[in-house]
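A short write-up of the structure that comes next.
One protein chain is absent from this view; the other protein chains keep their places.
The letters A, B and C name the chains in turn, as written, and every chain counts its residues from 1.
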Amino acid sequence: MNTIRSILAVSALLVILFTFILISFNPGYGLFSFGHPEEKSWRIALYKYYIENGANLSGGANIVTDIVFDLRGYDTLGEATVLFTAIAGALALLRRGGAK
Amino acid sequence: MISVAAQMVIQGIVLAGIFLTALYALLQKDLLASALMLAAMSLLMSLEFYLLQAPDVAIAEAAVGAGVSTLVLVLGIRKTGRWEE
Amino acid sequence: MTRTFSRIVETVADFFLIFIIVFGIYIITHGHLTPGGGFQGGVVLAAGILLLLVAHGFSFARKIPEELLSDLEAIGGIAFILLASLGFGQSFFYNILWHEKLAFAEQVGRFFSGGAIPLMNLSVGLKVVAGITSGMFALSLFGGEES
Partner (left out) sequence: MMVYLTAFALIMLGIAGMLFRRNLLKIIMALSVADSGAYLLLIAIGYRSGGTAPILTGYEGGPMVDPLPQALVLTAIVIGVCVLIMAVSLVVNVYRHYGTLDVSELRRLRG
């Protein structure tokens, strides 16, 4: 029983590694071209849009903050929800008599 | 501005340090030493983020890894037991 | 309660706490100009409070009432959602303070620029510091083997 589970775990690891290699060497993604050259990348339109218009659209000089709070604010809203829920769950678990 | 070759060497050293500290943290039987090794890994990780030109993420990772995450793990170890098995 | 460390450790921790708090507030308030923001500054402030917790012993967490932290976290979340819904005529996260030149509307790069972004930084920083601190206090007070 135990050896079967070990074989299963090792095969799962090998499948995950194989998937990583398959994705990484796909020329459509170009993941292994570190420091991506400009004409080969598939994200270059969005990247150029954020770099050129980020400050004008939301008015902060730090473009990461612009993206976090303005251009992609729904991500931050979901993150705030996750924080609230996780802390509430931890408090409910740790109180005396919470479990048992 | 440091040259490209020097930057490659520094990045190689930092990445090797990250991998070795992670391996040591997962192979260790002592949970407290493992938590402190995770703190060291997080510090090296923040240095690597700074080398990859991401100072925002570097600040967040340094504060989280050195302060909050280590203290949470140490509190958990203190309430349960120090040694594995 | 018995003293966990000597008086030297407590004094040095109190001394360095000032610098940590000033650094955290700087990171939060200059989040739209320099590297930093609400998350990073909040985590730095939480790390400062945790230094206080470690230096003074874990029973220090009883001195701060738990309802205060919950209220601060709720105030941060509500302020974030209200700031996001100010520009509801256009869309949900529309930065109306910057586009209509209402407040915080100087040139890009000045301190009073960015519209709602510095206020959002403040509210998210409040939320993060209150949330992580209350989680840590609960973890250090409750649980374990009924001490």
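By definition in this document, contacts are C-beta pairs under 8 Å (C-beta built on N, C-alpha and C of every residue); 3 or more make two chains touch, one makes a residue touch a chain.
Note that the structure is predicted; figures quoted are calculated from it, not measured.
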Missing chain: touched chains present in the view: A, B, C
Chain A residues that touch the omitted chain in the full complex: 9, 12-13, 16-17, 20, 24, 31-32, 34-36, 43, 46-47, 50-51, 54-55, 61-64, 67-68, 72, 75-76, 79, 82-83, 86-87, 89-90, 93-94, 98-100
Chain C, residues in touch with the chain not shown (by the definition above): 33-35, 37, 39-40, 43, 108-109, 128, 132, 135-136, 138-139, 143-145
Touch list for chain B against the chain that is not drawn: 11-12, 15, 18-19, 22-23, 25-26, 31, 34-35, 38, 41-42, 45, 48-49, 52-57, 60-61, 64, 68-69, 72-73, 75-77, 79-81, 84-85
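Throughout what follows, only the chains that are shown with their structure count from here on.
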Inter-centroid spacing, chain C versus chain A (mean Cα positions, whole Å): 24
Residues within chain C bordering two or more other chains: 35-37, 132, 139, 143
Chain A, residues touching no fewer than two other chains: 62, 64-65
Residue numbers on chain C that touch chain B, as the complex places them: 27, 35-37, 39-40, 43-44, 46-47, 50-51, 54, 132, 136, 139-140, 143-145
Residue ranges of chain A touching chain C (in the complex, touch as defined): 55-62, 64-66, 68-71, 73-74, 76-77, 80, 83-84, 86-87, 90-91, 94-96
Partner chain A, residues of chain C touching it in the complex: 31-38, 73, 77, 80-81, 84, 92-93, 95, 98, 104-105, 108-109, 113-117, 120-121, 124, 127-128, 131-132, 134-135, 138-139, 142-143
